[in-house]
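Below is the structure I would like to discuss, written out as structure tokens.
One protein chain omitted, others in place.
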Amino acid sequence: MSTMKAAIYVEPGRIEIVDKPIPAVGPLDALMRITTTTICGTDVHILKGEYPVARGLTVGHEPVGVIEKLGSSVTGYREGQRVIAGAITPSGWSNACMCGQASQDGAGTPHGWKSMGGWKFGNTIDGCQAEYVLVPDAMANLAPVPDGLTDEQVLMCPDIMSTGFSGAESAGIRIGDMVAVFAQGPIGLCATAGAKLSGAALVIGVDRLPGRLQMSATMGADHMVDSSKQDPVEEILRLTGGRGVDVAIEALGTQATFEAALRVLRPGGTLSSLGVYSTDLTIPLGAFAAGLGDHRIITTLCPGGKERMRRLMAVIESGRVDLGAMVTHRFKLDDIEAAYELFAHQRDGVLKVALTP
Amino acid sequence: MSTMKAAIYVEPGRIEIVDKPIPAVGPLDALMRITTTTICGTDVHILKGEYPVARGLTVGHEPVGVIEKLGSSVTGYREGQRVIAGAITPSGWSNACMCGQASQDGAGTPHGWKSMGGWKFGNTIDGCQAEYVLVPDAMANLAPVPDGLTDEQVLMCPDIMSTGFSGAESAGIRIGDMVAVFAQGPIGLCATAGAKLSGAALVIGVDRLPGRLQMSATMGADHMVDSSKQDPVEEILRLTGGRGVDVAIEALGTQATFEAALRVLRPGGTLSSLGVYSTDLTIPLGAFAAGLGDHRIITTLCPGGKERMRRLMAVIESGRVDLGAMVTHRFKLDDIEAAYELFAHQRDGVLKVALTP
Amino acid sequence: MSTMKAAIYVEPGRIEIVDKPIPAVGPLDALMRITTTTICGTDVHILKGEYPVARGLTVGHEPVGVIEKLGSSVTGYREGQRVIAGAITPSGWSNACMCGQASQDGAGTPHGWKSMGGWKFGNTIDGCQAEYVLVPDAMANLAPVPDGLTDEQVLMCPDIMSTGFSGAESAGIRIGDMVAVFAQGPIGLCATAGAKLSGAALVIGVDRLPGRLQMSATMGADHMVDSSKQDPVEEILRLTGGRGVDVAIEALGTQATFEAALRVLRPGGTLSSLGVYSTDLTIPLGAFAAGLGDHRIITTLCPGGKERMRRLMAVIESGRVDLGAMVTHRFKLDDIEAAYELFAHQRDGVLKVALTP
Partner (left out) sequence: MSTMKAAIYVEPGRIEIVDKPIPAVGPLDALMRITTTTICGTDVHILKGEYPVARGLTVGHEPVGVIEKLGSSVTGYREGQRVIAGAITPSGWSNACMCGQASQDGAGTPHGWKSMGGWKFGNTIDGCQAEYVLVPDAMANLAPVPDGLTDEQVLMCPDIMSTGFSGAESAGIRIGDMVAVFAQGPIGLCATAGAKLSGAALVIGVDRLPGRLQMSATMGADHMVDSSKQDPVEEILRLTGGRGVDVAIEALGTQATFEAALRVLRPGGTLSSLGVYSTDLTIPLGAFAAGLGDHRIITTLCPGGKERMRRLMAVIESGRVDLGAMVTHRFKLDDIEAAYELFAHQRDGVLKVALTP
């Protein structure tokens, strides 16, 4: 068994299953056998050629599985153990990591800081939409899955939940805050759950799809605004008595949502930005109070590493949130092209798919 | 003596001295006799009609003087006491103040938050380029001047020093940080001093005027970059070994400096924005790492209130910084039109003028 | 109607109802007609003579009521409005307030900082176990009650909820933290609710009374430890797999609970202390890792002021927590001596009493 199936990026518009050698395990690595994985909106950007990766690269960055083989220098784990790894796989030892910027870990660069440097799976190294994935810096990244949690229960931890929650955390939400979340896709839904979990007294979810607005309520939104029917800025200002929200979370990556998020902030409020943008952004002078509004715009890349994963799984285990409902469709890895087809076109009310090799 | 001289906004291009009644003192107010004041870049925007204020309003927001009369409900001060008040005069009791956003204090609004609401002097109420100024919420705003400090030594506290230092403070500069400060006018120079005072190991001052670059060194910059001769982005990246700075402070209010400040940030770095912008801003996609760089953009309006003033004067008293050198020219209040003429055109190497009634 | 009924401190062991003049209203004050109030553990210390107050002082610091009369300088309210005020009544304008330490507001002192200076009601000025109470610095302290919330629903806001929640807030609880709360009296129960509301993934409530342990589960504890049957330190270390908790909240004020809270902390953990101690405390060398454990011991006095009250009522309004169940008994103000009798001896499973004039 020296080869495995893997979904690779072939060219714009084509991701397909091929046979690839199972990778050799370096001293700091671990080989993980994938039991469940999923597709991310970012993967769709890759599929469409909007985000460039090397041809032939295995895509995917949300691994749930079992340790198949440990590198010679790796201690503290055993083969056969159920684990996950975050989408972002910091080394732990770079200057960036030791400065609290693990997601920006360009471990090999002179100073260790590199934008998105911590995002390696399916970006700069082979990813996990495959039978096996090689996890770098395994001791910093492998997080044992508690007994009693299923694969699907922890499937959101590597990226969606970590990213969505970070929108609430980076904003510094305090007990009693008012929060608006723009877009209720998987990340926005997790941001909604994270805002509620952080003590927000009012959470407003914005989207234009009825199914997502319904899920928004399930995830903790107190009010849902259908932006296909109402101007969300007006409606949010109305809901907050003209004051504006303490925190607005952007979870789509467009000028329209970025700008609306700025316009609904109270003076001194925080715009927490999670979206992946594809154009320059404009900050309107008035919404920005000419730079004198004590506003903060904070961007956050998905936090990774084993401690982050441990914490997120602890939240799942506590029953505080249930993200299982976000898995709306299930596919075999062999059928991944169909899964991409469904997911990329947001057909059939899809939120997240589970893929099993 | 029921009238006083005051510099009022007449129409775009005209600020002139007129006689006005000395204001009546309400129960929470104090009447302050001005002994020294100054002109701010913002006043020049008002003069030019770029920032609209009511015709007839007394301009100016940097008062140094003596308590002439206390309101009936004001305790803890005595008439004749030397005091300053900040440019921003928070009430202390609004929701915004009690939430840590005193500069955005719209005390009379339903929820107490209003952009720039705390800026009243020479904006929404009569200012201090006059013989007298009425200080609202006196108990929150009057700060006694320590014996031994001259008027000119504390003249930067109400605005320039408070604003400039806040650029360093809001960015959360840590010991050992690398910092670039874009523009070395009065506020940029104070930001430079504030960055050094906060423990930055490398402070880079950027400007295009030789005199300001020289003053930048005096205020604590380790390197000066003449942006008329070098591309500041390239030079700062070179000076930081390609890594970028931890913090970039914008102290001018233009697209060019805002954008350059973003481009010199390391991943995870903070852009601390102090400038007053007059156009929409563009965030370039690449410099912003598509929203995934863990960047923070923080804007800060000058912090005010008596405790802020007390702290700033304590810094002056300690000898840690000497801002006296920034007063380059002196005028009588009667000659304020000449002072505006000089200051607005940045003639004769002017940094700040001292005006004495 | 120039007199009112008020419960005053007579001598150790005696609090009784007397007639007192209704206070005159100064320019910054408001007179509040009490509709509901309650008794705090601190009041019991006063009753017993353990915490000294002036003889004849009206006791009580948890007012719910209606504005009867506004001071001449007070704006933004109307007579007849339903309001609460916090137990701690900061001025808003002291140096302490403007430095973020409003609870320590000794407004009249030279520098404005005074331990517990913000606690005035029933401590340094007449309190609210009476038909009327005079609220100082009314504009900083009166918080309108949202329509639809009953007196009993907001009765915990002025002290118990504000104090209990601050135990979670001051500790900086993060999503996924493990938290232990020592003692599940009213404040400990609110700390439990606050810890859960802050995103803790594991909350452990400790007490020795079965009724309080039961209420602990209602308030959000995941595990309850009966310290009359188990050693709580051993049990908490067992529940956390030997690691210890991220945050331990002390809510009783004894050496035993303080010390246990320290012993269950992980290295780098935070002890958030809310209790009112009556003896010197000992920090055991081992539990403190000889001072090298990166431990933090944080004490917090109940935060007050109208913005704090607004936020807490917003939380109640959101339905996130329901503290109404903590009101176990109801008395007329005239029967306050019986209420003290019951409450001081923790009879009949009492948690909080509601008193109505």
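Chains here go by letter, A, B and C, matching the order in which they are written, and residues are numbered from 1 within each.
Please note the rule applied: a residue touches a chain if its C-beta (ideal position, glycine included) is under 8 Å from a C-beta of that chain, and two chains touch if they have at least 3 such contacts.
Predicted, not measured: the structure shown is a model, and the values here were computed from it.
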item	value
Displayed chains contacting the withheld chain	A, B, C
Touch criterion as defined above, residue of A:I34, A:L47, A:C97 or A:L351 at the omitted chain	A:C97
Residue of C:T37, C:T58 or C:Q101 in touch with the missing chain, whole complex considered	C:Q101
Among B:I67, B:L312 or B:L355, residue touching the chain not depicted	B:L312
Sole residue of B:A96, B:M116 or B:L202 that reaches the chain not shown, by the stated touch rule	B:L202
Residues belonging to chain A that touch the chain removed from view	26-28, 72-73, 75-76, 90-93, 95, 97-100, 102, 108, 112, 137, 139-140, 305-308, 310
Residues belonging to chain B that touch the chain removed from view	165, 168-169, 174-176, 178, 194, 196-199, 201-202, 222, 310-312, 314-315, 317-318, 320
Hidden partner chain, residues of chain C it touches	96, 99-101, 103-104, 106, 110-111, 113-117, 119, 241-244, 253, 266-268, 273-285, 288-301
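We take it that only the chains that are shown with their structure count from here on.
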item	value
Separation of mean Cα positions, chain B and chain A [Å, integer]	40
For chain C, residues contacting two or more additional chains	310
